[in-house]
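Structure first, then comments.
For this depiction, one protein chain was excluded, whereas all remaining protein chains were kept in their positions.
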Amino acid sequence: MTLLAVLAALFIGGKLFFPPKSFWVYGHYRAASVEKIASVHPTYVDSVSYSAAYPKEYATWSTGIHQVVQCQICHMAARQSKNDAPLAGAAAHPATTALPMPGDSRTLCVKCHERIAGRPDYMPQIDVASHAHGRQCTACHNPHSPLFSPAGESIALAGGVGAGGTADIAAGKKLSAACAACHGPIGVSAIASFPNLACQKQPYLIGALTDYQSGKRANPVMGGIAKGLSPADIRNVAAYFAGLSCAQRT
Amino acid sequence: MHTFMHVAPFIASPFRGYVYPNETVLPWGVLIVVYPYITGLVAGAFIVSSLYHTFRIERFKPVARLALLSALAFLSFAPAALLSHLGHPERSFEAIWTAHWTSAFAAFAYVAGFYAILLILEIWFAFRVDIVAMAQTARGSMGLLYRLMTLGSYDVSERALAYDRKWTKVLAAVGIAAAAGLHGYVGFVFGSLKAREWWSSDLMPIIFILSAVVSGVAVLVLIYVVSSKVRKAAIDESCMTGLAQVLWGFLIVTMLVEALEYVEMLYRRIEGIGMIEQLIAGPIRIGLAIQVLCSLIPFLIVTVLLARNVRGRALIGWMSISSVLLMSAVLAMRWNVVIGGQELSKTAKGLLTFTPPLWGREGVVWASTLLGGSFVFLWVLARLLPPWEPAQMSE
Partner (left out) sequence: MSEDKSIKDPLGRRGFMSLLGKMCATTAVCSSVASVALEGVAAVAKSTPAKAEFPPAGPVPEYDWTKHRWAFGVDTTRCIGCLRCVEACKVENDVPFNPHDFRTWVERYVYLEGEDKPHIDSQSDPVNIAAAGSPHDYRFSDRYRNAKVTKAFFVPKLCNHCENPPCVQVCPVGATYKTPDGVVLIDKDYCIGCRYCVQACPYGARYFNEETQTTDKCTWCYHRITKGLKPACVEVCPVKARIFGDLNDPSSEINEFIRSHRISVLKPWTGNGPHVFYNGIDSEVT
């Protein structure tokens, strides 16, 4: 009996002494743990943080289509992990640390842009094997604004750099007369099943017309129309509609 | 030490179909197969001992105290299996100070602790007369040990002995419930998890308790036979027949309940049944074959032994063979549940194949060492507190 009493006393004593002080404050856990977890310094920083260190690149990036791709997606990919290769000072002042340069763009860019099963159609994708004869992506695309070449020329999806340069809006307007019948005189369609074209994005229109042309997008009317257009025509008419006002809707 | 702690666990299991990326390293390995196995041996041996100490079934008297020592030996090594598995065994006492009562694991520390105290107390009462005798005759450090173990109680009068027996009886009775709890909670750990279809079942605690008793009785038979052979003592045939009866009873219920679980699962055919069928025909087919055959064959053997009232060397020989087969069957059952359950992916669309590592703390060698160690410890205990009744002393 005394033995049991001794054991009980030891047990109660242990219960008083051993549990951590911050246990049971909010629930069945240590409150101190929440504080510790929340106090960890973030690694990824807002891309704005790099605008001072890299003003030119930041200006290009923040106005281009790649503004949704944070700096550290491509530049951090050059590093493996905080565990493997800690960058000196990265935790304290990431914005003043040099962003590592990605090496092989052909293995980096294709992670998003390779055409594979499952990738939705809205995403620009290429067949890696047959695209640009194995050149580095950065040969033709400015990585901070890839719709433009590193020299600043616009790249049309159907044509590529050097296939004609900038679009001819006037020529596009002339071609658009044929579209008015279904899509409306100012690119605003009155018929429910025919979409508006006004202020639609140029790359999208180029892609759509190209797909109609190849049959990837099946439509008897548009297929016939698109087959009559050259790559330059497609680029021009797309640029024209893209330039129309978004304000008019009816 | 570092190698022991870290080698082998990075083995990612191959799989077919689709499994979640985090599933390719199985969290629970052979140590968690061995742990319920060892606690099962505890429960089974203890039940036999209680058949004598509580229910006064005389035929089990020759093995009653041996069973108590076996239970203690196995119980001492069960936590070792768990502690070897933990990432931070030095923090394991947190389960006592801040036990999270919604978790079945938290019950372990308390139930096992309670049961250990109960077992030690019962052993003390059952062996007290012998301890007193040895305290008075032994010399040197052994003598000191025995004197300590008497806890100051030297009274061997009739009244004191009756008091001992009363306590033993009550402790053995409460111990049955505690043993059921000890092993039932292990079944609950598996059966209560909705995440794993192979485990999630109301019948799991019952299956675990029943198969535990089967394995415990089987190991007791083997220990009895081997120890008698070593000591050149006679084996009490009525005791052996009694053990055969207990074994038969628990075995048939175990087989029925296990079969019931499979039948229900295969009958209901809920989503994921295709993968379950592939699991049965695939990664655990050998384990299941062992479980089924090594249960059926001993069942038939024991049926014949009992029906024909077999005696003598034939009885002992066939019971020994049956016990070895049954111990294999129950070990296979633990493997099929623990490892098989993890080989069936939570996606219900994939299967992994687990090959246990040989070395390292999750390795086969260490698990076997723990299992073997418990038998060695039993030998030590039997030397310290000989459980043999006077009728069993060798000539």
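A few notes on this one:
A and B label the chains in the order they appear, each numbered from 1.
One rule holds for everything that comes next: a residue touches a chain if its C-beta (ideal position, glycine included) is under 8 Å from a C-beta of that chain, and two chains touch if they have at least 3 such contacts.
In this text, all values refer to a predicted model and were calculated from it rather than measured experimentally.
Note that the undisplayed chain, when the full complex is considered, contacts A, B. From the options B:166, B:229 or B:311, the residue with contact to the chain not on display is B:166.
Looking at A:51, A:70 or A:189, the residue that reaches the missing chain in the full complex is A:70.
Note on the undisplayed chain: of the listed residues B:86, B:263, B:321 or B:380, the one touching it is B:86.
In the full complex, subunit A makes contact with the omitted chain through residues 8, 12, 15-16, 19-44, 46, 68-70, 72-73, 76-77, 79-84, 107, 111-112, 114-120, 123, 128. Listed by residue number, the positions of subunit B touching the unshown chain are 5-6, 9-10, 12, 17-25, 27-28, 56, 85-89, 91-92, 94-95, 98-100, 102-106, 108-109, 129-130, 133, 156, 158, 161-162, 165-166, 169-170, 173-174, 189, 193-196, 342, 346-349, 389-390.
Here is the rule we go by: only the chains that are shown with their structure count from here on.
Mean C-alpha position of subunit A lies 58 Å from that of subunit B. Subunit B makes touch with subunit A in their complex at residues 93, 96-98, 100, 117, 151. Subunit A contributes residues 3, 7, 14-15, 18-20, 23, 28 to its touches with subunit B in the complex.
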